[in-house]
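After the structure tokens below, expect a handful of questions from me.
Apart from one protein chain that is not included, each protein chain of the complex appears where it belongs.
Every chain is named by a letter (A and B) in the order it is written, and numbering of its residues begins at 1.
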Amino acid sequence: MKHFTSVKDMGPLDKAIQEALNIKKQKYAASDLGKNRTALLIFFNSSLRTRLSTQKAAENLGMHVIVLDVQQGAWNLETRKGIIMDGDKPEHLLEAIPVMGCYADMIGVRSFARFQSKEEDYGEVILNQFIQYSGKPVISLESATRHPLQSFADHITIEEYKTTDRPRVVLTWAPHPKALPQAVPNSFAEWMVAAGYQLTITHPKGYELDESFTQGAKITYNQQEAFRDADFIYAKNWSAYRDPGYGRILSTDRSWMVDGKKMELTNNALFMHCLPVRRNMIVTDEVLDSPRSIVIPQAANREIAAQVVLGRILKGLPKNE
Amino acid sequence: MKHFTSVKDMGPLDKAIQEALNIKKQKYAASDLGKNRTALLIFFNSSLRTRLSTQKAAENLGMHVIVLDVQQGAWNLETRKGIIMDGDKPEHLLEAIPVMGCYADMIGVRSFARFQSKEEDYGEVILNQFIQYSGKPVISLESATRHPLQSFADHITIEEYKTTDRPRVVLTWAPHPKALPQAVPNSFAEWMVAAGYQLTITHPKGYELDESFTQGAKITYNQQEAFRDADFIYAKNWSAYRDPGYGRILSTDRSWMVDGKKMELTNNALFMHCLPVRRNMIVTDEVLDSPRSIVIPQAANREIAAQVVLGRILKGLPKNE
Partner (left out) sequence: MKHFTSVKDMGPLDKAIQEALNIKKQKYAASDLGKNRTALLIFFNSSLRTRLSTQKAAENLGMHVIVLDVQQGAWNLETRKGIIMDGDKPEHLLEAIPVMGCYADMIGVRSFARFQSKEEDYGEVILNQFIQYSGKPVISLESATRHPLQSFADHITIEEYKTTDRPRVVLTWAPHPKALPQAVPNSFAEWMVAAGYQLTITHPKGYELDESFTQGAKITYNQQEAFRDADFIYAKNWSAYRDPGYGRILSTDRSWMVDGKKMELTNNALFMHCLPVRRNMIVTDEVLDSPRSIVIPQAANREIAAQVVLGRILKGLPKNE
């Protein structure tokens, strides 16, 4: 594996799942693989699960990890090209990226959509600059349009919990007080279809996602209809993708919250969410605290997903000098 | 050892001291014990000694360490139950804690008293949630009511410096410009009595500590009387425990500052403080810079105390998968 930015980098998914389940049984079996290797994890945005699970996975593989929060301790970074740098940003990404590449064997990058320009966000300008200029393998720790380590962990989790070969998976929009990126739903939709599941996406009118991610999924504005006979309910908020209105909140309709009554419509479905989750906005305490909620084992699989990816990248590295 | 939150978790103290003194001679003798083990250190509050000494101790034992400052880089955490999360806190402790537990073999937590509710502080709501929901051993890195790694280091230090079997130890209140928790004096009092020392606590009227911690100690409002014939002077500020006034500053009387003249009343006592210490508020430069001050060796013992505790917890862990 050269870079990891989407499901397209994973190769056959059944093989990836098998690898994940093997690692889960023996996390420390390859603790020599990462000897004298350093993963640099760069965060432009907040992180709990990604930060901890990726560190843990790297250390399971015997790697060193250096974490850098760009807003804290480092220089504020300029991203625009061709400008006169006479403002408050003393360093340009054009230098910072290759410099970071000098001191690491691979680079993980978290950089959310900024909602300043749809073209910039969906062009994955930051992530692609890391790929282009760092000279090292790049791992998305959630980019503007995808969160592939999350989607891979979601896939592993469904494989562990499913009771039919091709489960019915429902991605439902839910209300949220802030405008959130589309990275998680984009990535989830794309991955679930690639995994061969029956995917239904439900949301209020206007919240249609970029079709290049949702191809192969059924889309409906009727949440109740979507929940009927579902095996897995995956809740998530996102802001509008379509123009005009990209990045905006179109609905605050709390009737879209997932509650116990809606869960009763399902085929005794399991509840999933990528976390962090807003209790009693996205989902009621009742559902989240019920035995049908698998959000914690889902989060635990973030370590496994990261370990598969880091392990594959390690195997692809040139020999150490 | 399952969790470490107070002296009650230590078992026989003479054995603990012996273990500490052995480790001090051979810090790296057990550097295989922590192989493929990860300590996660969570800070809700500032830390210098605890942060560094616990990391160092964990690394002496061959562990990996992941440090998380909750205010920086992670999500702002909600702690109240049953509320609608439509404010500025995107994640609830109810998810964050078990998630953290997924990626670590043990969790250290620093969470000071917040002085919003005495019941919440003295109920150790945060610490207990970690114990209840993380699924992993929990180590107090100073909680709302105790700072047991500090108290253990204090104990080790007194054992190293004492010249009589049951030294006279004096805990004295001293003035401070900000309202501070009672965790250090509570924990110190409890531990010193358990260690079998002759403990006297002196403070202005109104600063009485929770009696469940000070049982077995002599309490006096007369600082000079307390200092007479003391072998160790331990200075510390704290805010009021009693109601009404919990968490408030009742006195700013600088005549309570420890100075050279007061030290002359003692039996050539050694001066201790947990640090950080406000010079010329808590204690004069003269005393702190004198050879009778042992605050630095006391701080150095924080590493040893942490290593005993982490080592014991490591020994109690289930075998690695």
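The definition used in the following text is that contacts are C-beta pairs under 8 Å (C-beta built on N, C-alpha and C of every residue); 3 or more make two chains touch, one makes a residue touch a chain.
Keep in mind the model is a prediction, meaning the values are calculated, not measured.
Touching the missing chain, out of B:H3, B:R49, B:R146 or B:H203, is residue B:R49. In the full complex, subunit B touches the hidden chain at residues 25-28, 31, 43, 46-49, 51-53, 55-56, 59-60, 69, 72, 177-178, 275-281, 285, 288-289, 295-296, 299-300, 302-303.
Summarising the interface, subunit A meets the missing chain with residues 36, 38, 40, 64, 66, 68, 72-75, 78, 81-87, 90-92, 94-96, 98-100, 102-104, 320-321.
Rule of thumb we're sticking to: only the chains that are shown with their structure count from here on.
Computed from the mean C-alpha positions, the centre of subunit A lies at a distance of 39 Å from the centre of subunit B.
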